[in-house]
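Of the protein chains in this complex, all but one are displayed in their positions.
Our next item is subunit A:
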């Protein structure tokens, strides 16, 4: 499993090609960028795991308001600390790649927006989502009145079964009709 040292084994490479939407060059590039994030001694470890703070120094993720959620969703660590192995990293790149399907992108987008990991987007999740999108500074945030109005509008539009939350199928239904989603939900190394 995993990758060893600085070279990616040939059969691992072909397996990864089979299992992700990435091309061979992209996988090799990802491997190189990943090993750059490791320190010397970690590089010889059979299955190194990079802590979240180091992952977040990648320029592609640095300015993203959802960076912590992305790391947490793709992380397979036991302590849920958002650290990523190389395979998690490949999963991340595959879901965000150009050729990934709408289903997989919407699945992961749902998980990213689900801040409390309960399988649905409720008011708390939506509020945190809006706050992420409007930035950190005070003057760009919405007032609580506007926030309430916004969340009501969103639930009106997307919540088909009127249970006050947006579940995965409702989310996918909304997203599938959006012309922008696939092209904006993209990260390229």
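Here is the rule we go by: a contact is a pair of C-beta atoms (placed from the backbone, for glycine too) under 8 Å apart; a residue touches a chain by one contact, two chains touch by 3 or more; residues count from 1.
By definition in this document, contacts and distances are computed from a predicted model.
A.B. asks: Could you check which of "Pantothenate kinase 2", "UspA domain-containing protein", "Aldehyde dehydrogenase" or "Transmembrane channel-like protein" matches the UniProt name for the chain that's left out?
C.D. replies: According to UniProt, the chain not displayed is called "Transmembrane channel-like protein".
A.B. asks: Since one chain isn't shown, list which residues of subunit A touch it in the complete complex.
C.D. replies: Output for subunit A: 1, 15, 17-21, 23-25, 59-60, 62-66, 76, 87-88, 90-91, 94-96, 100-101, 103-104, 107-111, 113-114, 117-120, 126, 129-130, 133-135, 140-142, 146, 149-150, 153-154, 157-158, 160-163, 167-169, 171, 174-188.
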